[in-house]
Structure formats: structure tokens, C-alpha cells
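A single protein chain has been omitted from the complex, and every remaining protein chain is retained in its original position.
The chains carry the letters A and B, assigned in the order they are written, with residues numbered from 1 in each.
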Amino acid sequence: MSNSVDRRRFLKVLGVTGAGAAAVSACGIGPEPTERLIPYLIQPEDQIPGTATYYATTCRECAAGCGVRVRVREGRAVKLEGNPDSPINRGRLCARGQAALQGLYNPDRVAHPMVRNASGVFEDIDWDGAIQRLTAKVREAQGKGIVFLTGAEQSSFGDLVDEWMRQVGGRHLSYEPFGFEALRAGNRMAFGTGTLPTYDFANAKYILSFGADFLDTWLSPVEFQNGFSRAHAFDAGRPASMSKFVYVAPRLSLTGMNADQWIAARPGTEGMLALALAQVIVTQHLARLPTPPDASRLSALLVGYAPRAVAATIGIDEAMIVRLAREFASSGGGLAVAGGMATQSPNAAQIVAAVNILNYAAGAVGTLVKFGADLAIGSTNTFADLTALMSEMAAGRVALLFVHGANPAHSVPGAFQQALGKVAYKVSFSSYLDETAAACDLILPDHHPLEQWGDSRPRAGVTALQQPVVQPVFDTRPTGDVILKLSGKTGTFQDYLQNKWRARHATNFDQYWMDGLSKGGIYIEAPARTVRLAPTASGIRATAPVDSTGDEQTVVAFPHPILHDGRGANKPWLQELPDPVSKIAWHSWVEVHPDTAAKWGLATGDFLLLKSSFGAQKFPAWITRSVRPDVLAVPTGQGHTAYGRYAKDRSANAFELLGAQPNDYGGRSFTVRASATKTGEHRKIVTTEAGPRELGLGTTEVLPLARAKALHRGDHPFHYEETPEYAKDAVEWWGERQHEKASLGNYRGEHPRWGLAIDLAKCTGCGACVTACYAENNIATVGEELMQRGREMAWLRLERYWRTAEDGGPQGAVNQPMLCQQCGNAPCEPVCPVYAAYHTPDGLNAQVYNRCVGTRYCSNNCPYKVRFFNWHNYAERDGQYDAFPDPLSMLLNPDVTVREKGVMEKCTFCVQRIRGAQNQARLENRNVRDGDILTACQQTCPSDAIVFGDLNDRNSRVFELAGNPRGYHVLAGLNTKPAITYLARVVAQASPSRG
Amino acid sequence: MAEQQSPPSRLTYDYVTRTIARTLGSPSRGYFVLLGAAVALLTIGITTLVLLIRYGLGLAGYSHPVYWAVYITCFVFWVGIAHSGTLISAILFLFRSGWRTAVYRTAEAMTVFAVMTAGLFPLIHIGRQWYFYWLIPYPNERGLWPNFKSPLIWDEFAIGTYFTVSTVFLIMGLIPDIAAVRDLATGWRKKLYQLCSVGWRGTNEEWRHFTRGYLYLAALATPLVLSVHSVVSWDFAMAIVPGWHATLFAPYFVAGAIYSGCGMVITLLTPIRKLFGLEELITVKHFENLAKLCLLTGSIVSFSYVTENFVAWFSGNPHERAAFWYRAFGPYWWASWTMNICNGLLPWLLWSKKVRTNITALFVISIFVNIGMWFERYVIIVVSLAGEPYTTWTNAVYNPTWADWGIMAGSFGWFFMWFLLFVKNFPAVSISEVKEVLAPPRSKISRVHA
Partner (left out) sequence: MMPLPKPLQEIFQPPPTPGILGVFQYLDATLDAIKELRAGGHTDFTVYSPIPRHEIEDALGQPVSPVRMFTLSGGIAGCAIGAWLTLWMSYDWPIVLGGKPVGSVPPYVVIMFEMTILFGALSTILGILFNAAFAARRLGTIQYDPRFTNDRFGIFVPADARKSAAVEKLLRDAGAEEVRRG
């Protein structure tokens, strides 16, 4: 083949990959249409073919506003990674953040503007036509009520909306399904300020959470998880210690699983408990009391909360309360937080206030509870405001409604839908055809956040900048531009944004702007604000809820840690990621305590019909001891009636059970009374948790804190021997012989031995690593049906083993990430007839996909069961199990093969990243440094539980950790010589039961 | 060789020749019905295979971590069936036991076709069937040879050798008989047999080399037959899966193989004997001897079961114990108890001569022996994987689908098709060797009678 042809083909290929995005933006369909190849004749200066470019921007999957770096290859965003510069997530990212890509390349995005025609069906419309039509609508609606409904928008976009609404005489309303009204109300009561402070978990010595799920859904999960793991981890760079974490809630959430102790207090009595603790602290002078006036006020309002008085009501014994109080105060850094489960009962505001009192009494306010650096989500409108709007709409007093970044039709199903019907003209800016958009008259699809300019102010002092990282995938437009056009202003939203920023910082603006772009935002320390006990504080009362009679159950609807309020449901990665607690994927469930189940003759998988006074839904039962017997818990997030192929008609919507009335503090109550009846239907639960047997036959190790503290280098605190004494010589002699015989060809000479250290004391089981692995390694999602048949492909899975207390109930759980151990003596290798599984000189247990014929012997012989087989062709275009329907295929990592049907696949420590770093080092004529290589799981882990490195490098972090006395190898007795060292979980109990 | 001192007058050489040659006569309707059924099953199998190749192995019931299931079960099952053939023809030949002569041809044919069947499964069950040839050591552009450390390659060599040797062994034994048939046949059949009999005439020279060679073939086939199922058992014994990883496996599997093989021989001989009216050549005595073999090997198998469980307990290895507990009382209890009853208890019926000499009873028992042995492999393969106690997080319960059964049905069709074609076209009972155990025509004896 002649060179010229080679070159042309070369350019062609570049054209396909490079200009692809540009091409699609023009014709609005799938990936690269081959008829519009544009070779790189003039190459974009920031694009070197085959080399990734990273752009800093901001994650908009939730209101936390984490900074992200987007890995862009030839014009496609292929991976999201946390932005180390961001003070919020410090370079970490959660599963939902990772999955933002699947929002960008979602096959069910609204590809172009659509309008509802006379016959009520959507038809395409061009942008100019749409905008003309809308301009007219705005004109005629002026004065008749115009409302712009957005999600939490503390951003220049929000400001723009405000301005425009002022201009047209409408109003801007922001709505988050899980607002934090109770928190704000509680703060108002205690401190007279309705803002949300930020919490410094990292420096807490003792964490007491009243239902606040700060690891999964509460305020700023990644930030808090990162802080929590610093505080709660064992010897995390501090004098060997570990802050105890006590979780008070009727149900164990992801956060609860990580507690050292779970106190299942009666729902609604958390406030009482808090005040009782405060009472003990104050009366026993356990903490340095605040100024006299406060002190007197405190003791005044704490009268009547002596443990003896309230213990019975709360449902835990007095001694326990006193003990907790002592521990909390004496830790010299106790932090109590309230939210989630605890703030769902009608007296939630009271509870939060009570917890504030506890913090105040213990002196946490101002040190660990930081007012001043207030969280933006605190300034979204309350649920009461939404309900007010709904009644206006219902009354026909809203002529024109804009919806952007919110889907109330899903989170307030009945009421909002009806109200929506009464609105004359409804416009949606949604990128997806969600329930709300489906009910609108005009859809002007917004760019995905990764495609457009923007910023957000997640908390005081942090202004995160958001820039387009790829060409628009579809014929969409930034809503900012649309608004500017409608309001008759010139310029694009980008100009508007820059002006905003210029206004903030005129001098030497370009430098400022470039800083913002490169760092992903401007970060300054917000001035702290000291708060004092407010006069209203004396009015704080913690009352126990009245026991309602009748056979109705307390049903708690909790935010799904992964799908959250349902916005994640259209992303296959998130659907396939099992819920960290129940390990259930692809559908929702109801958590039932075994005793209750026995009472009703219920088995896991039996459907339970929950009928509240607002609605009824069927959920398959998941029988677990991680919930109180008198409580049923259901996750939100599923049960969409629209929102794309992955979300639509999947299981049941928990919001259906909830009412649409705000309670006295303006929030929404997520606990309802509902009747539960067995329907007789049954389904097979889609779970990764194993079948019928007693779990955890010695793969996890747990140490009591005292024991762990006493450990010295070289100790071996575990019940088993890596190699029994009598076998040592034999094994060593044998090993040497083997390896000298094996040191041949490429295997001769010095090589690194790549290894991993996973600290179970840090791992929270959040699942970010799993999704990161999917994203990095092109792992196929197999869907509900195949997952039910045990065919999920997750190279990295999280095994959740309950730690059972004396009474048999769970104390919490140990989460063990299980992935290929890259064994030194890998059992999988010698059994492969075609050398598809073999050992690389640098100690990796490689899998050559193209060489594999699929005998599957390797998996049978793998004691860790971390090899996964392609039962179907998951990459087959329009195949039954197509995992990458266009344009989802655009996020495939070009560095990793997409596997064919009939081959085995597995984790190889992100070998593509290893080789990449080695090549880079070679170019720079140096050796690979420790920390050059981050595996995808390590990079994203919010709690920094995973460390990768060279075990032959005596100065590497992983070498140091591998020598840690807490370190152990799973199934070391098999002499597989794993490259992964697990560091035992440490718990504050005296005698922890092994997982 | 053992001779019958006073042979029934009808049992002359001529009678033997003609009786056996008669089995090659024009087939009955019953024969065609059977053949049709076999071909139908085979068609099901082929259809399933095509679908498997198009849509992937996912059509079968596999679920993580049960990566081997019904296909490998059938593979081991058929290899096992293949064993009694060579045992009867080779080992009993070396032991000079006369009774084998009437049954060994059937057994041997069964062996060849069973191996042919077994050999298909490794090709069917792999993920990329179209690359099966990568397991063969041939010079290729990848510059890569197969990995001879892998028991699967051992399999390939063992099964390959076994197929070749048992085939030539069968053909060798056939030559004198084909010659005999040739000399009776007419038309196209004569031409065919002339070709197959490579000009055999029964001269002293031919017999001299033939008998020697046959002896050495038997001597080679004997260690081979023992090695083949040992190698197959090492597919499992070499792995570290509790329930597989046992030194007991080789003898245990060989015994099991012969046990199932004898069962299958009885299953096949009973109808053939009826169909072709060979009652006088294949007597109850033959069946009784086969039953005795079943009893012996069956007892070895039951003993192995006991040993397995004892060792699991005695080793004190928690994983071993868990595995065997799961096997007996886990979700697959029904499978393992089917196996225990069919292979552990049933053979004990054969202690009674009444049962041993009752063809119907033997036939029924032999069916159960086959079922039992199939389940033994199912239990060893599927249950050990499903309940692997290392990381119990991944335990799964596996349920076969139509794709599993389809291929299995196909394998039976394939096997019986070949077998039926064989018995109709070649002497299913050895002509020359049956004569060997008869008294040769002697003028002196005949004078006495005259």
C-alpha cells in the first residue's frame, strides 16, 4: 500500500474522530456520519490526535457544585474526573458525577426544538420559529402571570432569569425535590438565621448523625465523605485515632452502614435524644459552657430532658444516653448533624433545632459548624412556595410557565400534573423528555452543562466556572442565549457571564478569567460568621410524635443514593450500579424488617401494595434487619412515566405516596402513614448480593480500635496465617525455584510489581469507583433482564457484609471492593489453553481479548470470581443488548478495546493508564514516579481508600501500606500472592463481630 | 480360549455367519422410526448451535460464576460412555475372557461414536466457536503455540488419541468379518465390503500378523482408556475449586466412566438383541457379566462418594466442608441425591442373581445408571461452581434453558444416528471371534455322532 493512500486513510480516521462532534452538531444525529468527513488540514491547536485534553468545568448533577476535569479525546468527552483545585470535592467525584457523560451522550435527549401541534402531538420546529412564537406568547402573557421554574440555581444564569422575569413582570422560582427546609427552619429557631452552614467533618473527633445521610444525599456528599474519611479513618496521617461515628435513624442508609454504632431511635424522638444529650453535657459540665446568658438559657430549656425522663419515650436506655453524651463531649470535637430520615417527621424543625442546641452546648458551633461559608442550596425556594405556585396554576393565574432543570411532574406527581394542565402555555428547556417536558407545549432543549458556559456558587466563597468541553451533540441551544434573545438583549450568554465576572473583578480581568477557566473557578475563604443562641431558642421543645393507632404503617420515602430524586434514572451506569445498602439495581423496593415480614408471611420479592391517603404503589419487598420493625422504607428515583428508555415504566414511583401539602416549616413530609397489603405477585429481585448462603466466609477482617492502636509493624493480628509455619520453607524454596525458572526473555531483569492497597476503614461503599471503572474501561451495561441472570460486567464490585451486633441486628457494614487481585501465582493463567490470560513482566495478570476463545476455565479457577464473560455482543448496533446506542458510543474510551461476544474480560489495573504514564515518562526521559499513575477507581474515590503503586519501590505509598500491620490478603492461604493488600476495617466497638 | 465342550448342534460356524449377516438385511420400519427420531434430535441440536453462534452463549442458562454447565456435563458424560467399549474389547481381551466376543463389537462401536459426540462439546461450549482451531498446535502468524500446561490441551490430546485409536481398533477387528460378509454379499454392498476388507482372505500369514497386531493394539488401548478419563477428571482436579480439587478424581472418574459405559452397553444391547434375534449369540450370561462389571465399578463409585465427603470433613478445611455441605443440603440437594441414589444404592440390587439375570430389570437399572451418572457430572460441575465458598458473595443458582437442552438432545441424536447406521451396515457382533469360542468342526467328533 503506497504512502499517499496511507496518509489519506490516516487523515480520514482523524476526520472521523476529530470532526465527528462538529459534524453531528450540524446534522443532529448519532455519531460521525461518514459523508461529512473533515480531515485535520488545519489542526485545532489544542488537539493532538491520540492525546487527551483536559478541561476544567463544574458538575451540575446536583447542587453541590463539585469541580470536574473532562478528559477529551478527538472532540469527544470520554471521562470525568474530579478537579483537585476545587475546595469542595478536592479532585474526587461520586458515581452520579461520573455518569454526567451519559447525560451528555444520552440517546434519548431532545435533539431539536419541538412544539405541540393542534392534535396534541409534538412536531419539530426550527429555532427561529420557536423563538418568534415564544416572543409572542411572552408578550400576550405579560400581566397574566409568568413564572420561571428552575432547579437550584445560584448562578449567573439564575441572575439572568431573575432579571428577565423582572423585565416581563414574572417571577423566578427555584425548586429542589429534597430541599432542606427543616434544616433552615431549625437554624432559624436556634440561631435566628435561615442559612445552611457548612460542616467540617474532617476535624470532627466524634460524629453523631441524626439521620443526616452526608455520605450519599445530604447537602454536599463528596465534600463530606472526603472529610468524613479523614476523620473516621484509622491513622489517616494523624496520631493513631479514629473519630467514632454514631448514627441515629430508623433505617440504615449508606451513611448509616459506615457508623460504628447504629441507634434505631423511635422516629420523631431524635430531638428528644439530642436535648437529653445536651442536658447531660450542661448539667455535668462536660464542655466549656458558652457565655453566662446563653448558659442560663440553655439550662432553662433543657429542664425536663434528663435522660431518665425521656429514655423510655426514645426507646433506648438511660445509661446509653449518658454514655453517648460523655463520649460526645469528652471527644473534644463532637459534631452532631441532623437531616434526611430524622427531618422527615412533622416535628423535623424542632429536631434540627434540638441538634443545634446540642452542637451549641458542646461548642461545635463556629468551629465545626461554620456559618458564613453558607451553602447555596439553602436559598432555594421552599416546598411551600412550590405548592403556592401550584394553587395559582390550578386557579389559572399562571398564563406562561417556563421549566428548566426541574421535574416536579415526577416528584409531585398528581398535584403538579393537574395544576400544569391549567396553565395556558408551558415551555420546557429540558434536555430530556421528562414527565414535565412531556406535559409542556413547547420544548426548547438546553445544552448539556458540558456543552455550555455557566457558573455556579455552591457555597459562599466558591464560584465554580463552567465551560463547554465538546461541540453540541444535538441541535440544542443554551437557554441563556434564548433568554437574552427573548429579552431583546444582544450578545450570547457567554458575554453576559463574562460581564458578570468583570463586574466582580474588573482589574486585570483576562488574567482573572483565565485563572477561573484553568482552575475551574475562583475559590476564596468565606469570612466566618459567629452565631449566638437566638431569643427564639428558648421556645425549642422536643416532643414525641403521637402513636397513631390502626394497622397503618410508617412509610419513609428516602432519596435514592444513586438515582437521587430520579434524575439519574435515565443513565444506564447509575441504573446498573447496585444500591449500596440493598445491592438492588434497575428497580425500586420496600425495606421490611424480618419480624414484620414474618407477621405478614412475606418473602423477599413479594409485592407489597402501599396505599397512603395520597396514592398507592406496589413495591417488591426486600427483607432486611437494617430497618426498624415498625417502619417501611422505599427509595425514590424510579417509576418514571417518561424520561427515556432507561427510566420509563421501570418499577414504582415512591413520590406517588407522598402528599403535596407543606408542613408548618414550609417543607415536605417524606414520611406517610400507609396501609400495606400483600398482593400475591412476586418478582426476582435484581441484586448482586449472593444467594442462599451465610456470607463473608473470611474475606473481610475487622479490628477493634483498641487492638488496632496496639499494633506495631510486623504484627499479624488476624486469625489465619498467610503461610503456616511448617510450610514456610517449602513455599519459599518452591517460590524461588519457580521464579528463577520463569525469569526468561521479557521476564528477566528488574520490573515494577504493580499493586493496590485498599483501606476498608475508609471505604464507605458509595460505588463511585464502580461507575468510574465502567467509564474508563468501556464496560457494557447489560440491563435488568441479564443482570437478574447474574451477568453484570462490573469488574469492580462492592461486597457489603453486615456487622451484626449481639442482638443479631446489624451494627453497620464492612464494604469490600472486590476486583482482580493480579495474583503473583494466578490460578487463572495456567489453565488457559491459548495464553489469553498471562502474566506480564510487571506483574499484571493480563487478559488478551483478541486471543481469548472463551473456554471460561480461567473464571472457574479464579477464587475471587472477578472475571466476566461477554455472553452476548453488547456492542452490536441495534442488537438486543446494545449497551452503547448512538450517541452513547461516543463516550467509549479510545484507549480500551470494546470486547466482542464470547471473550472473557477483567480488571487490569487500568493498564492503559499505566502504559500511558510509562510512555510519558519515557518522553520526558525519566522513570515513572509514585503517583504518576492513578487507576480510575483510585482517582475518583471520595474517601481516598484506594492507593496504586509499585510494590518493588520501597518509597512508594503502596509499599508502605502493604507493610501496614492491618494489611492482609484475601484468601492468602491459597498462595495466590495477590497484589492487592486490604487494610482491615477498624471499629470503635470493643468486640466487633467479623463481617 | 474357553471352548464350549458340547456345543448345541445348530451353533455351527455357518449358522453364526448367516445369523450375524442377517442383521445386515433390509431394515424394518422400526429401524427407520428410530433413525428418523435420531435425525430429528440432531436437527434440533444443529438449530440450537446456529443460534448460539449468532447470538452468543448467553442463550444458555449460564450465570456468574457458573461458567461451565450442561455442555461440559454432557461432554464428560459422553466421554464416560466411551470407556466401557475399549475396556470390554481391550482389557477383557488381555484377560482372555471369552464372553466378551459376543458384545465387544457393539461396545466398541458405541465407544467410537460416544467419543465423536463428546468431542463436539468443547467446540460448542467455547465463546468463539469459530476460533476452536486456536487450540491446535499449528504454525500461525501469531507465532503462538497452545499452552500445554492447560488441562484443556491435555484433553484435546487425550480425546484425539482415544478417538483415533479406538477407531482403528474397531476397523481392525472388523476386517475379517467384513471379508466374511463380502463373500456372502452381492451388488453395491459387495463392492463396498471388498473395499473395506482390503483383500482379506484369512490366510495363515494374515492371521499371524493380525493376531499379533491386535494384541499390541489391545495392550496400547488399555493404558489409554485409563488415561483418558483421568485426564478429563484433571480438568477439574487441577482447578482449585473446592469439590474439584481432589487427588481421588482420576480413579473415581475412570470407575464412574466404566460404570456408565456398561450401563449404556446394556441399554443398547437389549433392543439390538431383540431386533436382530441374536438371543443365542448374546445370552443372559453376557448380560449377567456386564451387570457384574456394573456392580464392581458402581461400588467403587459409591466408595468414592463416601471418601470425598469424609476427606472434606477430615481435612478440616472450611471451604471444602462448606462446599460439600452446600452440595448435599444447598439448593441443589435434589441433584446430588438423585446421583447418590442412582449410583450409590441402585447397583446394590445387582448382588441378587435374580436381578442380574432378568433382562428387563437390567434394562431399567441401566437407564437409571445413565441418569445417575449424568447427574454426577452435573453435581460436580454446576454445584461446585454455584456454591464456591471462597467469596460467597457471588454464589448463584443456575437454571438450564432451552439452549442447554437443545444441544444435549442434539448430542443424543448424533450418537444414535451413527450407531444405527453402523449396526445396519456392519456386523454388530464379531463373526470370527464368536466362532473362536465355538468348538471347531472336527471329523473325529462328527464320526462319534454319526
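Structure notes:
Basically, contacts are C-beta pairs under 8 Å (C-beta built on N, C-alpha and C of every residue); 3 or more make two chains touch, one makes a residue touch a chain.
Just so you know, these numbers come straight off a predicted model, no measurement behind them.
Here the missing chain is touched by one residue of B:G213, B:P271 or B:P318, and it is B:G213.
Contact with the chain not shown here comes from a single listed residue; of A:G91, A:P827 or A:G902, that residue is A:P827. The chain not shown here is touched by just one of B:R22, B:R54, B:R201 or B:K292, and that residue is B:R201. From the options A:P292, A:G745 or A:G808, the residue with contact to the unseen chain in the full assembly is A:G745.
The missing chain lies against subunit B, touching residues 12-14, 17, 137, 143-149, 153-154, 157-158, 160-161, 164-165, 168-169, 172, 176, 179-180, 182-184, 191, 194, 198-213, 216-217, 220-221, 223-224, 227, 231, 234, 432-433, 435-436, 440-444, 446.
Although one chain is not drawn, its touching partners on subunit A can still be listed: residues 735, 737-739, 741-742, 744-747, 823-830, 832, 835, 837-839, 977.
The working rule: only the chains that are shown with their structure count from here on.
For the pair subunit A and subunit B, the distance between C-alpha centroids works out to 58 Å. Residues of subunit A that touch subunit B in their complex: 688-699, 786, 789-792, 797, 799, 818, 827, 830-835, 851-857, 859-861, 863-865, 868-873, 880-881, 900-904, 970-971, 974. Across the interface of their complex, subunit A is touched by residues 55-58, 61-65, 67-68, 122, 125-129, 131-132, 134-135, 142, 144, 146-147, 149-153, 156, 235, 238-241, 318-319, 322, 326, 330-331, 385-397 of subunit B.
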